[in-house]
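Everything on this sheet refers to the single structure shown next.
A single protein chain has been removed from this complex, and every other one stays in its place.
Chain lettering (A, B and C) follows the sequence in which the chains are written, and residue indices restart at 1 in each chain.
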Amino acid sequence: MRAVVYAGPHQVSVQQVPDPVISDPEDAIIKVTLSAICGTDLHPYRHEVPGVDPGTVLGHEYVGEVVAVGQGVRSFRVEDLVLGSFFAACGRCWWCRRGDHWQCESRAAFGYGSAFGEYLPGAQAEFLRVPHADTVLCHLPPGCPAEAAVFVTDVLATGFVAAERADMRPGDTVAVMGGGAVGQMASMACQALGAAAVVVADPLASRREMAAANGALSVSPGDARAVLDDLTENRGADVVIEAVGGAGPLESACALVRRRGTVVAVGVQFEATFPYPVARAFAGELSLRFATGNSIRVRDRLLRLVTSGVLDPTTIVTSRVKLDHVPGAYARFAEHQEVKVLVCNS
Amino acid sequence: MRAVVYAGPHQVSVQQVPDPVISDPEDAIIKVTLSAICGTDLHPYRHEVPGVDPGTVLGHEYVGEVVAVGQGVRSFRVEDLVLGSFFAACGRCWWCRRGDHWQCESRAAFGYGSAFGEYLPGAQAEFLRVPHADTVLCHLPPGCPAEAAVFVTDVLATGFVAAERADMRPGDTVAVMGGGAVGQMASMACQALGAAAVVVADPLASRREMAAANGALSVSPGDARAVLDDLTENRGADVVIEAVGGAGPLESACALVRRRGTVVAVGVQFEATFPYPVARAFAGELSLRFATGNSIRVRDRLLRLVTSGVLDPTTIVTSRVKLDHVPGAYARFAEHQEVKVLVCNS
Amino acid sequence: MRAVVYAGPHQVSVQQVPDPVISDPEDAIIKVTLSAICGTDLHPYRHEVPGVDPGTVLGHEYVGEVVAVGQGVRSFRVEDLVLGSFFAACGRCWWCRRGDHWQCESRAAFGYGSAFGEYLPGAQAEFLRVPHADTVLCHLPPGCPAEAAVFVTDVLATGFVAAERADMRPGDTVAVMGGGAVGQMASMACQALGAAAVVVADPLASRREMAAANGALSVSPGDARAVLDDLTENRGADVVIEAVGGAGPLESACALVRRRGTVVAVGVQFEATFPYPVARAFAGELSLRFATGNSIRVRDRLLRLVTSGVLDPTTIVTSRVKLDHVPGAYARFAEHQEVKVLVCNS
Partner (left out) sequence: MRAVVYAGPHQVSVQQVPDPVISDPEDAIIKVTLSAICGTDLHPYRHEVPGVDPGTVLGHEYVGEVVAVGQGVRSFRVEDLVLGSFFAACGRCWWCRRGDHWQCESRAAFGYGSAFGEYLPGAQAEFLRVPHADTVLCHLPPGCPAEAAVFVTDVLATGFVAAERADMRPGDTVAVMGGGAVGQMASMACQALGAAAVVVADPLASRREMAAANGALSVSPGDARAVLDDLTENRGADVVIEAVGGAGPLESACALVRRRGTVVAVGVQFEATFPYPVARAFAGELSLRFATGNSIRVRDRLLRLVTSGVLDPTTIVTSRVKLDHVPGAYARFAEHQEVKVLVCNS
């Protein structure tokens, strides 16, 4: 089959690779009908992720049709329309039983090489092998657009999990650091959960416009404090979601949160340590919580919200491309010219 | 001053009554600038509430300006713009300390005679005495329209409390029995809190249209089951909010909720007992929870939501009248020709 | 194999029945080393449960050793020591994904005939077939006594779920209606979760003594109100757990709960309706919640509590018998001479 393959720093190409096969009774093979390029795909693209070697098939967001199932798969049959999760989890271990699938003892992430568990080829391809299919896959609900469902497999789940991890309450004022796809989804999720106001901070005007079109107030990072002060009688944000990664945005996030407030960080942190403002955190009784998306736990609810139209994540799609044009889309993405790219196989 | 006075069954009139005076150091006197007629005002109007005798000043939703304060009042000064709560509570007893102000040991409700505690004249008047002013009143936030704030003093708080009492979660499918003002507010509150769908059931077409205009699906009561089944793979509503009162609507509510689901009843129950379907409740692990609005506990959050425009309760206003025209509005209300009437003193 | 079989009203006998066999790839067969007689076993014994026909193998609490597994079982191997759940659930449906396994679309209860789903022979036997073994079974943790673990498979889980369903908070005063095994477990669970006081009401002195020995205050039902009033400044219990079943105890439970409090009913309700005191419930904003135990959801936590010794359910064991003596134990149980009987196969 054809697939998008990491070919070295800043290089991806569409190559012929072996078709996936059932290698475990719990596997399913799906024909990918729709996948996506995610901001986190740029980390391997930029060669920032140890464990992603040339030849790795990329991509981890996908909707498709089941074409083969192992004999241990109970919930799915050939021809079922499904969505998945950006990672595989067993569904049975101590972590999975708690709903903490991302910490599953046999977790593996699609399209990240061996960075987050055993190697699993990615979803920017014609076909995909899905381990633990009964846990990882989910039926596409009647009436749910595939383009909305593909967001549920990762990026919308991540935004929603961030809001949930913050114990965001109705009436809260929220700040989101970063207007990339995860930041946009966090903004939408917080609005759906009853935020009184969401302030999205991003240096790019195009992303600020996108956030504003989706109901947020949007500002340059340097203006965030003043806007939040105005909204909160100078207390600061009840909740700050850090959706960029790295030390700078995390520091900004900590500076914007009010006393007793919570910073949730979903952006990637590569540095070993961060100089956390601990005296201020002590005085202000702050919380700093990290979270990674977990579509498996939250998708039943998210699918209802996208099916009924309460959430429409497709408003952030900037391009729809065929598999052959994915390399060009990566290049544009790396230049900040894209927020979300859908890859349409059919 | 002039005030709306209960004058016997189905009779209200505007009469001259004594001006209120400070009778306790914690009292404030406010000049009422805006009040409202609430569906529950029809209970005394219909002579259904023991304790409401002729001569009782009616009304319990109000926004105003402070014109006098007792020497024990710390948070308010003359000329402050304020909203209140439909009942007074001390702020200090075991119940108030828990946030259960409606059960306060010295609770008294405005405009209900002695039905819910000591007699307090109502707010459909030129002036109002507010006991425990530091607890009962709240500053009108900058930017918050008075017409929205008046909803926070009772009916929007009741709708919100219903959603909260149900532990409604994002993605839930909610049914609301009744499209009166409380039902409309419950619908809005559930949507603001992330319901995937809200189905409002009411026999009146005009109320169904109002609910639909505010984002709900609306149906005749007899059609509710079919619509909910369609939305939930035949499970029924995750949450049902009963906002009419009496046995019939409560029975319907219990019939619409799914297994493990919750019915929250905010409608008035006058009968001593109700034949609760206990075998079904046991098999389906149902919850039935009663709740009364508590604006004191929830208004900080609600005011942020109405100030930012996330919630706009004014869309259900069907009339705006001067004090002199309140009697006519009661008559129309009793004929189901009104949903929410604002009484504008200025 | 030999098994305890329902032989008609008030008759059980030990009979030779066919050995269970693997009939589905997800099945496991366990050699039962320890089972128990539960108060709910008396319902079929008294012929109160439609669907339990003569010939039904009884029993639903069990610990054992795996002796065979279907090819779809991943978490267990022959010789593993395991405990189970009193019912089987698929682990994959909408209900199971939420942690509401008791409502599983393919739920079946061991030893209840066809009363709660498809017929599953019971655990008071030498061997047991366990469907959906990966979901229903659980490894016996190192250091966990089998006699404690057998409680986790039903009755302790039920007591714990009752406390959880009540949202019992540290410092609460709890009343438990009934000092049978479930009531005793509810008492222990509430104490473990931080109740300030638990009052167990039972007409039998022996059960009151047992409750007292396990840390509760215990009273005759008629004295409960006075004791609770004394503990709560006359407010009543924050939480009442009804662990008997039927209308009388439920009515008592509703009479003991304070305003804003919660009644959780885990006792069986056979009548279609119950005259719920709805005017009082409205005035006092009461909650009435039904719950059935769900060992699958809560056992990871319970096993830690029994392994560390924080909870010791074995203090309520009144007899330990061999399989041959189970009929006599049923007879004593029906005469209220037993609270908990363990059936030791080895």
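The working rule: a contact is a pair of C-beta atoms (placed from the backbone, for glycine too) under 8 Å apart; a residue touches a chain by one contact, two chains touch by 3 or more.
All figures in this text were calculated on a predicted structure; none of them were measured in a lab.
Residue B:D134 is the one among B:E65, B:D80 or B:D134 that touches the chain not shown.
Across the entire complex, the residue among C:S23, C:Q71, C:S308 or C:S346 in touch with the chain not shown is C:S308.
Contact with the chain not shown here comes from a single listed residue; of A:L250, A:V306 or A:A329, that residue is A:L250. In the complete complex, the residue from A:H10, A:R46, A:R77 or A:R260 that touches the missing chain is A:R260. Screening B:R74, B:K322 or B:H336 against the full complex identifies B:R74 as the residue touching the chain left out. In the full complex, chain B contacts the hidden chain through residues 25-26, 71-72, 74-75, 90-92, 94, 97-98, 134, 300.
Of the residues in chain C, those that touch the hidden partner chain are 160, 169-173, 191-197, 231, 300-302, 304-305, 307-308, 310.
If you put the missing chain back, the residues of chain A touching it would be 94-95, 98, 100, 102-103, 233, 235, 247, 250, 259-260, 265, 268-282, 284-292.
The definition used in the following text is that only the chains that are shown with their structure count from here on.
Between chain A and chain C, the least number of touch steps comes to 1. Here the spacing of chain B and chain C, counted between their Cα centres, is 42 Å. Across the assembly, chain C contributes residues 94, 98 that each touch 2 or more other chains.
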